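Only one protein chain is missing; all other protein chains are in place.
Presenting subunit A:
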Amino acid sequence: MGILEVKNVNKRFGGLQALGDVNLSVKENSCHAIIGPNGAGKSTLLNCFVGKLIPDTGSVMFDGQSVLGRTPYEINQMGISRVFQTPEIFGDLTVLENMLIACFAKRDGAFRMHAVENMHNERDIVEKAEHMLEEMGMIDQKDDHSASMSRGNKRRLEIAMCLSQDPRLLLLDEPTAGMARADTNNTIDLLKQIKDERDITIAIIEHDMHVVFSLADRITVLAQGTPLVEDDPENIKGNPKVREAYLGEAA
């Protein structure tokens, strides 16, 4: 029994069958990659995990509870954090403020009216946020305006915000998309470190095979909305069906 169980998920957009009979099981404390060519339904599938889309049929269970019909913030409070393809951070705020928001959300839940306390007097929250920034090597930038950072650093901050909430499942949507090589390598190192040092399950959607094979313990290949194969990375590399899906019939 995995921490995330996806059973018979179907999703249709008009005449397009975006997802067809997807079954997937993500094991606890593993890194599970979902790969596939453009339009394979990877992002649609991810959106079904976080409350953005509701599948037409099937079930998505996280730790024995259904996530379907819940809002994104409820799903986050269950212990699923998501990193976006384009980093989604609070660009108007400083790096530290970004972290504080994540830490308050973890401690106080979806809503709490704490309108007269000074946020910098909440020692436990500030310490936690600064500690996390230190761990990520961003403490020197804590007062920087977060919108002015490089893409790699924005990604780092987004991951730091997710991790500060101690999620049980971290969803990564093409975490290195549009990044320079150096930033990509930094991100891979960061993710490896997270995987090794924490009790965390990672589900990653990725295009870049270099990233996938550096991180994944298990890979599901999606093609035209349906899982083609699910196997260990070594077996995926040589699988002719995978090559065909990626490179077309001629290959």
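Here is the rule we go by: a residue touches a chain if its C-beta (ideal position, glycine included) is under 8 Å from a C-beta of that chain, and two chains touch if they have at least 3 such contacts; residues count from 1.
Just so we're on the same page, contacts and distances are computed from a predicted model.
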| item | value |
| --- | --- |
| Identity of the absent chain, which is to be given by its UniProt protein name, from "2-oxoacid ferredoxin oxidoreductase", "Branched-chain amino acid ABC transporter permease", "Xanthine dehydrogenase family protein subunit M" or "tRNA threonylcarbamoyladenosine biosynthesis protein TsaB" | "Branched-chain amino acid ABC transporter permease" |
| Option from A:Met1, A:Met113 or A:Ala182 whose C-beta touches the chain left out | A:Met113 |
| Which of A:Leu24, A:Val60 or A:Ala105 contacts the chain that the document leaves out | A:Ala105 |
| Residue of A:Gln77, A:Thr226 or A:Asn239 touching the missing chain in the full complex | A:Gln77 |
| On subunit A, residues whose C-beta touches the chain left out of the figure | 50, 71-73, 76-77, 81-82, 84, 88-93, 97, 100-102, 104-106, 108-120, 122, 158, 161, 165 |
